[in-house]
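Only one protein chain is missing; all other protein chains are in place.
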């Protein structure tokens, strides 16, 4: 098997979650999600529309920064990504403050988590600090009571060590796979909230040769233009 | 005294009503109001901003047809013009239907009459049919009860025969001047609603030589670009 | 509110192919005469004998609606006005209403903009100042005056969101990516954003992707909103495309006169719609801008 970077594994996990989405929007400072989305397009979803919020050239938004939210409100964004300084077992996310620390703020999460068709939660750090029993501040709730209009919600939570899928009916995460080098037990120890474990829970599949080839060629070109530091680090010029 | 066209007299009446307005918007099919506004600018209001809604070239609206209403909502339109298939003594206007006849519709009147700083009502036909005791349909009301937010309302009513000013406190028109060739008695006979008569009510002053010179030169040039048929009729090429 | 389309744009062969995408009974969002209605598709709809269309004027209508109404394609019109502007009343609209043959939902311009902006933002309503005291309110059971929940004793009108089935208009350019250049006619963007699908005819195709061009991009409607495009040269005639051709005022006067009677209107259709010859278009030159 070919060696690969941690970022490449995570991008592959994301690509596999995209499925039949027709339009994915990717926010700022999200090079790994962006890589995953471009990989999905290159692999098996040629018609996928990818809108990079902060695309430096040829930015798709001609109505300014409001357009992303309007598009989502119209139901035209099938998939979005969110992170969190904290994420809890109810899929609540916190982007504001925790343990005396201030984070940048909620951005559009309080709206996008409702309005996008589905949301993939992505946070590389996998620790009890981040995956908390209960977030200190709910920037955006993981679920809403009946009667509150909500188009979408969490699909999955991807960390640097594991992949969880969200079980909407049970309002709980389920551990789906553990990345190579980590164990189911380690995940349990380093996760602050309770969750189910899929019976078929396995090791996250490594990137295939085809996935690696695509990432290192056409996907890299796309990423380099918008996340130059990331691209230079993960795929140094050969 | 130099001979002048009826349209020139009416445009002069309008120019005299503009006073210290800083921004006047003029809607479609309003060549006489447009002439009056450009005359006011040429005469004594050099900084006046004139936004012609349907300016064919160099149209000032870059947000589409919504921008006029947004500007008015922001309080940035000091003066607007409205007409009416019927206008009554409470300054209500009807642009929809009367006596079995259908008219084009209310356009933006139901909003602009409230949101513009002030509105000049203009209708050339002066008859009991048009100046009705009570309009058959209120497209936009002439006044609003206390508690209903309203920035502006009618300033005056100009017809082909006379000029009335609106008395906001009394909610009645007052006849201010009668155009040359008509009489106070004739106006009373041909007006369907009751109104006061100003003690100083006189004959409408004819256009001065300076007013005529301006209209027939710089003002004509502006009007020709946007109301070609009107300009050709009133000021045939010499 | 239905989720809206975000597929890629289809390139259709011509205005008739666009008309074929517009089913009888569709709710069409249309621009005013000064903002590039697709007259080519209006003619094609008449030729394909479309029926029971509902028209939304954003915010008013003119020649496009009068033709469709006169040809029997329309069951209902929602608009702030229907008129031919300097050329006078819209004769087929006027007669249809006076003879009670057409359902009209009267509105006022900013209410229509507001209703579409509500759909654009995915909210069920938006408030609008003014209007209270207008007889429009009583005729619109869908509009509702409430007390401003943020301030005491402050009545304010709520306008519910409107979602047309189809936005239909003409544009100067489409590009290979399916983007459309609407220039300063931003109401076209609002209609497209708020509609389930959007069809656009265009004068000329541009190579590449206009979003890559900083100078063109501000006037671009992103292809995410555009279901299909088709070329239609002089497709707004006798109306104008800024910078390409001006309004054919003479033709509008001719129409206004012809359409005063049903017979005159039929003769007009015969000459300009049924026996379709684009060469008859005699648009004047563009203003220089």
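We just call them A, B and C in the order they show up, numbering each chain from 1.
We take it that a contact is a pair of C-beta atoms (placed from the backbone, for glycine too) under 8 Å apart; a residue touches a chain by one contact, two chains touch by 3 or more.
These figures come from a predicted structure and were not determined experimentally.
In the full assembly, the chain not pictured is in contact with A, B, C, by the touch criterion defined above.
Only one of the listed residues, C:18, C:87 or C:156, touches the absent chain: C:156.
Within the whole complex, the absent chain has one touching residue among A:110, A:184, A:205 or A:224, and that is A:110. Although one chain is not displayed, its contacts with subunit C can still be listed: residues 110, 114, 117, 121-129, 144, 146, 148-151, 154, 156, 158, 160, 182-184, 186, 212-219, 242-243, 289. Although one chain is not displayed, subunit A still touches it through residues 28-29, 54, 56-59, 61-67, 69, 73, 95-97, 100-115, 137-141, 144-145, 147-150, 225, 227-229.
Contacts to the hidden chain, counted on subunit B, fall at residues 22-23, 47, 49, 51, 57-63, 69-78, 115, 117, 151.
Note that in this section only the chains that are shown with their structure count from here on.
Separation of subunit A from subunit B in touch steps, taking the shortest path, is 2.
For this pair, subunit A with subunit B, the centres built from the Cα atoms lie 59 Å apart. Mean C-alpha positions place subunit A and subunit C at a centre distance of 40 Å.
Subunit B and subunit C have CA centres that are 29 Å apart.
Shared contact sites, meaning residues of subunit C that touch two or more other chains, fall at 189.
For subunit B, residues touching at least two other chains: there are none.
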